[in-house]
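Yeah, one chain of the complex is gone here, protein chain that is, but the others are all in their spots.
So that you can tell them apart, the chains are marked A, B and C in the order they are listed, and the count of residues begins at 1 in each.
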Amino acid sequence: MTRPLIFMDPFPRTEEMVYTPETVTALDQLGDVVSHFGSRAPDALVEEVLPRVEIIIGQTAMPRERLDRAPHLRAILNVKANWEPNIDYGEAQARGIHVLSAAPSMAPAVAEFCIGQAIALTRGLPEADRLFRSGKESYGIKGARQHYGLLGTRVGLIGFGNLGRELVPLLRPFGGEMLVHDPWLSDEYLRLEGLVPSSLTDLLTSARVIFVLAGVTTENEGFLDRRKLELVQPDASLILASRAEVVDFETLIELGDSGRIRVAIDVFPQEPVPDDHPCRHSRNILFSAHIAGAMKASYARIRSAMLDDTTQILKGFPPMRMQQAVPRLAEISCSR
Amino acid sequence: MTRPLIFMDPFPRTEEMVYTPETVTALDQLGDVVSHFGSRAPDALVEEVLPRVEIIIGQTAMPRERLDRAPHLRAILNVKANWEPNIDYGEAQARGIHVLSAAPSMAPAVAEFCIGQAIALTRGLPEADRLFRSGKESYGIKGARQHYGLLGTRVGLIGFGNLGRELVPLLRPFGGEMLVHDPWLSDEYLRLEGLVPSSLTDLLTSARVIFVLAGVTTENEGFLDRRKLELVQPDASLILASRAEVVDFETLIELGDSGRIRVAIDVFPQEPVPDDHPCRHSRNILFSAHIAGAMKASYARIRSAMLDDTTQILKGFPPMRMQQAVPRLAEISCSR
Amino acid sequence: MTRPLIFMDPFPRTEEMVYTPETVTALDQLGDVVSHFGSRAPDALVEEVLPRVEIIIGQTAMPRERLDRAPHLRAILNVKANWEPNIDYGEAQARGIHVLSAAPSMAPAVAEFCIGQAIALTRGLPEADRLFRSGKESYGIKGARQHYGLLGTRVGLIGFGNLGRELVPLLRPFGGEMLVHDPWLSDEYLRLEGLVPSSLTDLLTSARVIFVLAGVTTENEGFLDRRKLELVQPDASLILASRAEVVDFETLIELGDSGRIRVAIDVFPQEPVPDDHPCRHSRNILFSAHIAGAMKASYARIRSAMLDDTTQILKGFPPMRMQQAVPRLAEISCSR
Partner (left out) sequence: MTRPLIFMDPFPRTEEMVYTPETVTALDQLGDVVSHFGSRAPDALVEEVLPRVEIIIGQTAMPRERLDRAPHLRAILNVKANWEPNIDYGEAQARGIHVLSAAPSMAPAVAEFCIGQAIALTRGLPEADRLFRSGKESYGIKGARQHYGLLGTRVGLIGFGNLGRELVPLLRPFGGEMLVHDPWLSDEYLRLEGLVPSSLTDLLTSARVIFVLAGVTTENEGFLDRRKLELVQPDASLILASRAEVVDFETLIELGDSGRIRVAIDVFPQEPVPDDHPCRHSRNILFSAHIAGAMKASYARIRSAMLDDTTQILKGFPPMRMQQAVPRLAEISCSR
């Protein structure tokens, strides 16, 4: 029996991220590995592997013509958190080829980060630290009069996909009601998850801590526009965790900077953020540079999920840990 | 039937904290209230109420002589988080007088704050914000290489009283093993709570995130001395949440400041901290000014617990929400 | 230093229940043990140990005169599930002597049994088995038209003590609302436990599965009288788990036997039940002979709790696993 060919073409993922010595050993036991790092694989190499490849790990462009030339292909594991437009998703599905993303493996780290941001915002952690260093701190309730926290607080999740699914169990013991707005999901489905389905307007006006977790598609870009953002109640907290493109970014900065609402931002319309971007001078916003999902543990989870699902697929079983592309939705998904 | 006399003498608690209009109304339905705010009640007033008082809300000194003169006294609700030495605890117990503290009502807010501190330390929130403002941020894994988080991380709780009991449910969904060191509790008791009983040394050497939650007594003052603190593994995180007196504070500052371990501190040996205290210049430590337990929601919880337990006691039922003094332990407890 | 004297007088508990070889070894390390089995210890033996005894394990009568003669006594661990009237509870408390029952160690087994009874009643297990054996079974929905189950079902707990506390976590994942009626507890306390405080009438009329978990006192004997029991909605299920004396037993048998409600009974007004008691011919009721709490695992738990709390008390710490007597309530408690 010939061993399956596994093609590893995961740029911009690096060897450190997805091809550690243990991974090399494990993949070697599953098949013959051809790998390319540092850039997308050159066309010549891709063409060379197509006739025999069974598993592609990475973002290799796979339009219909290439799918035609890859008769043994069983799965494409993109090892990223989003869908690129360089695959013919419908055609892949028609051929029974799994197209999988690593979003579920990044989500736990993001969810944890969101909890940290939410407590930092609502309980005033960064400000308390600054005040102490400057000798202007107030002790006890005098320094905490504006704090509210997550305990018993009504929260809102805009989007309930991979991130929401990881965030909800972390939020659950805080005991607050959890509103969810997700137009892709039915109300009853959300209720069965112990969540309160909500219109976007109801969520924005009634939640005190709002997590923006929605992916961005050609259909929802900028849906959190000025009119919507102004519905948020004064002094509520908003955490932007998924993609900056879903929100009117300038308005969000303005509302956060003025102290109208509390804001934490990990993702930006342009990264790196230009040195002279005005948001750098914002006093009130809690910033981080797209680090919520990126940590060593996330890459360990990606490698483990990738090996697990490759094994499943080669055995003829469905993948269990990575996310399957839904063609219509993958196609409207915006990636960078 | 005469109505019970309730004596409210809660200084340093203020009316805003424990005697809001709703509380006044609720207490009025339970009995006749005599109240004094702004200082401890003068002796003359205390003597006046002793013959008839059934419930004392506050810290009124109650040595044996006064207990002798208060034949109807059923409970002292101190509405604080610690025990003062001005009560004869053994004698009160012998008379069946409940002595109760509000520590359980402050604990949820502290536990939440601890989660925020732990994520802030391990995921680098304050530093990420500083770097972004100074234009020196790195994106994604480049900015997160040193981060670890709570997910799947072995944590250690030093002390498992009111704070631990609130912290554990919040930590549970992060899925890490939870070591506990508490010399007042049996191993089996901790195991039944889903915790791993641990010696202090084992906890310090093997936990990656350590929460110091122990109260301070005449017997344990300074037990986290230099030798013990140096057992903590490099780059682990330590959150000082209960009382500064349990730790060698100077060593803790030194270890945190040097970057040897990550440290968050909310409580100090002296408060306010002197303006020129060297810790104010510490670069790495995350400070806050004793605000973990103090928030409006905590005082609402105190008022609710105080009303509930007063009602219970007046009906002849045991209090359920405040903490009962254990005489021997209340007597060795150090308060300020 | 002299070793503490431990007096073991646990009748009707047997050696097999509370004095296994491992327990003997463990107690030997804690002190000098004097033990008596097979009956209550004779007065002469009791008098002999009083001057030195520190720990009594068992039900030894301890009126005030004996307490006077036991100056070193620190605790009485009754190793039963209820309070006998042979102790001066108030005087024991005044002397700082812990009086402890083993009720919390029996409760998990009872709670599990209750879940089994509730599913058996609502899903028709015993009847399905009988029908199958007689060849009269119907398959699928035809055989299950009258079944309802616990999933999503509103349940009611009458009494929220040791049994309720163990039952609630087992019920929680079934997802139904949990009403609780317990006049000894405040509404807010129950709400903080995630329960719905309820009047007895509301509970009886609106819960579909009712667990009777209340202990019996001189004040509540027979409180579930005919008028109350007739409030239960037709075809609801009622499980009698704590004490038969709280209910009008004849009416309960009548309602169960007629098929008006579904009934499971583990406890009886008289045990053993007379051979000719009419309930033996009841067709519909699910009976068991007071076995809900009694299993080997319960006695293992009792031994472990007894050793743990003896150790705690000898060290000067409060007991953590057994239940402390509340004098006023222990005194009105009815035992047999």
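We take it that a residue touches a chain if its C-beta (ideal position, glycine included) is under 8 Å from a C-beta of that chain, and two chains touch if they have at least 3 such contacts.
None of these values were measured; they are calculated from a predicted model.
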item: Which displayed chains the hidden chain touches across the whole complex; value: A, C
item: Touch criterion as defined above, residue of C:Asp28, C:Asp129, C:Glu230 or C:Glu250 at the omitted chain; value: C:Asp129
item: Residue of A:Thr14, A:Gln146, A:Ser186 or A:Gln233 in touch with the missing chain, whole complex considered; value: A:Ser186
item: Residues of chain A (touch criterion as defined above) contacting the omitted chain; value: 90, 93-96, 184-186, 188-189, 192, 304, 308, 311-312, 316-318, 320-321, 326-329
item: Hidden partner interface residues of chain C, rising order; value: 17, 108-109, 112-113, 115-117, 119-120, 123-126, 128-129, 131-133, 135, 137-141, 143-145, 147-152, 169-170, 172-174, 271-273, 275, 280-281, 286-291, 294-297, 299
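Please note the rule applied: only the chains that are shown with their structure count from here on.
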item: Length of the line joining the C-alpha centres of chain A and chain C, rounded to whole Å; value: 50
item: Per-residue multi-chain contacts in chain A, two or more chains; value: none
